[in-house]
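A single protein chain has been omitted from the complex, and every remaining protein chain is retained in its original position.
So that you can tell them apart, the chains are marked A, B and C in the order they are listed, and the count of residues begins at 1 in each.
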Amino acid sequence: MKSPELRESVYQANMELDRRKLVIYSWGNVSAFDREAGVIAIKPSGVAYKDLHPDKMVLLNIDGNVLEGDLNPSSDTQTHLELYRNFKTIGAVCHTHSVHAVMWAQACQEIPCFGTTHADFYYGPIPVTDPMRTEEIKSEYERNTGKVIVRRFMKGHIDPEQMPAVLVAGHGPFTWGSTAAKAVEAMVVLEEVAQMAMGTLQIHTGQEPISQALLDKHYLRKHGKTAYYGQR
Amino acid sequence: MKSPELRESVYQANMELDRRKLVIYSWGNVSAFDREAGVIAIKPSGVAYKDLHPDKMVLLNIDGNVLEGDLNPSSDTQTHLELYRNFKTIGAVCHTHSVHAVMWAQACQEIPCFGTTHADFYYGPIPVTDPMRTEEIKSEYERNTGKVIVRRFMKGHIDPEQMPAVLVAGHGPFTWGSTAAKAVEAMVVLEEVAQMAMGTLQIHTGQEPISQALLDKHYLRKHGKTAYYGQR
Amino acid sequence: MKSPELRESVYQANMELDRRKLVIYSWGNVSAFDREAGVIAIKPSGVAYKDLHPDKMVLLNIDGNVLEGDLNPSSDTQTHLELYRNFKTIGAVCHTHSVHAVMWAQACQEIPCFGTTHADFYYGPIPVTDPMRTEEIKSEYERNTGKVIVRRFMKGHIDPEQMPAVLVAGHGPFTWGSTAAKAVEAMVVLEEVAQMAMGTLQIHTGQEPISQALLDKHYLRKHGKTAYYGQR
Partner (left out) sequence: MKSPELRESVYQANMELDRRKLVIYSWGNVSAFDREAGVIAIKPSGVAYKDLHPDKMVLLNIDGNVLEGDLNPSSDTQTHLELYRNFKTIGAVCHTHSVHAVMWAQACQEIPCFGTTHADFYYGPIPVTDPMRTEEIKSEYERNTGKVIVRRFMKGHIDPEQMPAVLVAGHGPFTWGSTAAKAVEAMVVLEEVAQMAMGTLQIHTGQEPISQALLDKHYLRKHGKTAYYGQR
């Protein structure tokens, strides 16, 4: 992908967050990583969605050095970079403060897989990180946010391709995907699933997750070699 | 009904799901069955609502063989067919992942009839199926989804004309009606009723359903020979 | 008020229900009563909002006889008439199935006055009727709905001018006012207050109502001889 296309895809994905009402003000960011070219495009920090333009996307390398752009990159840049360094196959990262996903993150609870809406996209419960420790907060906070996410996936033997989302405890959701558009789609689905799971527990405290068989069926109907959903 | 009209009615009904905000992305589908002609029109699989067009509706016979159309029919097609085969008088089927109805489906709870909004359209509680068994999931899953619905209605001696909706446990709602528009109307009402019932229990845990007399009054005010609602 | 003005005001008030998202389909109705002329204008039964027009409003006298109009009046007409006969000073009635007010009606609970939003408009808790008895349902149901409301106000010594709203148990809200616009405003406020009261109890079960002094202050700031809110 050439840089103009990378910028454009990241711009469009950021605007989609606004259209889907997953953000207010400048509370969210999307980046994408062209691994061949070694170029990351990311939203500038604290710029309102209505003022964004493809040319305002900041281009960085994997070490966070600015390649092109006059604006500061998103304050969450170091979290994005840490995810790109550790989740080797992902091509884009998205972060928001979408309301229902934040509720679960603030409650420090993973989102159980209560139904096929969830299983169609995510293979299992949406994990939540441990609360960050004081020393992780005080120094290199944004980078450590990425480390805490990676640690959670390592400890749980979770495959980031099958689980393109996480809740950072006391903070909110990060999602990812092969492209900027896919990372945003993961965020849209996460917000929907977070809302549904809340209501499920309100109707029936102690509801159990769906069976492994149903999870396998729905996830594999849409993902992997045996998928048969959609136009192929 | 000629095929162009059937396609058009199914197209319009699918678009109405989008307008009523009962679906995001391509998460929903409507079909209609012209029993005389033996032709079913259904939404193609995984196509976004903005890209739909009457010509993209897929035409099938009751065995699921494609009569016209280049696209794959909805992945839920076998569920629709099973309902048409068993509920002899219905002319259309609708499926969504609408938020509040899914909450009840995920909680594996029927929706009690707490008020006249519900009774105006549905004659009794909205039934929920049993969770599907592993063997039903592993093979012929979509067809078995239909079978599980039919089994629930048989066991409960429920008349699908008086109860044009069901919640599939751990999944979501299916509704039906004489026409595609009616099946969608049933979905709209179901979502409204699902939301109201949740709130009712939040205000008063253990609330009892309305009396049989009130259920009879409201349902029969709008349905059957003695109906007197509307312009007749 | 001349009949054309009465029709127009009732038409506009019905359309306002739609604009304020208090109704879907044809689920709501407003009437107004010109007591001098002895003429009531009311929405026709089961007509969608988009198809309404001032000329389609039905004109009746207080006995429910149609004076002008080809359409059937609202199926709730007899409830409106009963309210006009008993609440001598009201000039308009409104009925909807607005979501949060219905939740309270279905829970058979009055809405406590938890704050000044409520007290600015309603002088005390929003009353809920007794559930209707089988014999009241089976015969003259709509008229008996009105009688049950009136009985609740008589028993509670409630002044319908200070409390222009009621929840019919297992059904939903009715509101009223001096004009059709005022009756709709009462419905808008009721829905807002119903939602706020639900959330209040979710945060703090067992929350007490505000003090009599605060209720008096806010209600009387906007109503009666000593009012000082707005432009006078």
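Just a few scattered comments:
Note that a residue touches a chain if its C-beta (ideal position, glycine included) is under 8 Å from a C-beta of that chain, and two chains touch if they have at least 3 such contacts.
Please read these numbers as outputs of a predicted model, since none were measured by experiment.
Across the entire complex, contacts from the unshown chain go to A, C.
Within the full complex, the residue among C:M15, C:A37 or C:M196 touching the omitted chain is C:M196. Taking the whole complex into account, chain C touches the unshown chain at residues 114-117, 185, 188, 192, 195-197, 199-204, 207, 210-211, 213-214, 217, 221, 228-232. Mapped onto chain A, the footprint of the missing chain covers residues 24-25, 27, 44-47, 71-72, 75, 97, 99-100, 102-109, 131-132, 134, 137-138, 141, 170-172, 198, 201-202.
Basically, only the chains that are shown with their structure count from here on.
Comparing the residue numbers each copy contributes, chain A and chain B share less than half of them at their mutual interface. Averaged C-alpha coordinates give centres for chain A and chain B that are 33 Å from one another.
One simple way to say how far apart two chains are is to compare their mean CA positions; for chain A and chain C this gives 47 Å.
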